[in-house]
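Here's the structure we're looking at; comments come further down.
All protein chains but one are shown at their positions in the complex.
Moving on to chain A:
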Amino acid sequence: MSTNGCNDEAMATNRSGAQRPNGAPQTKVCQFKLVLLGESAVGKSSLVLRFVKGQFHEYQESTIGAAFLTQTLCLDDTTVKFEIWDTAGQERYHSLAPMYYRGAQAAIVVYDITNQDTFGRAKNWVKELQRQASPSIVIALAGNKSDMAAKRMVEFDEAQAYADENGLLFMETSAKTAMNVNDIFLAIANKLPKSESGGGSAAGGARRLADGDQPRTSTCCK
């Protein structure tokens, strides 16, 4: 079942890859749903914006409900396409969160290194994901705002120890300086099981890739 799914993927890739001028036709495309969670104003939207558009806004507006963006990463032999759900941080929007992390293959739980409370909240998110999300989910912990290390309230070692204990990827990031932003997504991409992704995708990623890619390619050609 899973191999079949991957074959489908590969075929889909070959088809669209041939139309792209710089696409390497032999690479396979894997699609993953990734969700960002964490207390409000820790920089979730900023991380996504930096990763997807390479931009940083000092006054990034608060996210209500959720925002959705996609970005593609190229590994050696695979193209990884992230469907990123950036969620609202305020505790009250918590009830909406399962809608977004349901079926996600990866999650980045973000906290602000200058604020201890946000680290506590991050731990709660990790717990919730371990309990509720799909068991194979890859979780990364991101200590954001590392450019403000002078005001640090969460020690690197403390977070690293916590991450090790829970089997999380961990990096300190800075959306402002772009430090470790691409790296954390890359690390997730590397850790995700590529062979299974097509069939294992609970969100039906493979199906969406098929109907999703078509219109975009056609607009390119117009």
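Going forward, contacts are C-beta pairs under 8 Å (C-beta built on N, C-alpha and C of every residue); 3 or more make two chains touch, one makes a residue touch a chain; residues count from 1.
Just so it is clear, contacts and distances are computed from a predicted model.
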Among "TBC domain-containing protein kinase-like protein", "Trafficking protein particle complex subunit", "Signal peptidase complex catalytic subunit SEC11" or "Exosome complex subunit Rrp46", the UniProt name of the subunit that does not appear here: "TBC domain-containing protein kinase-like protein"
Of A:V29, A:L47, A:L73 or A:A88, the one touching the omitted chain in the full complex: A:A88
Chain A, residues in touch with the chain not shown (by the definition above): 40-41, 58-70, 83, 88-90, 92-93, 95-96, 99, 114, 145, 148, 151, 208, 211-212, 214-216
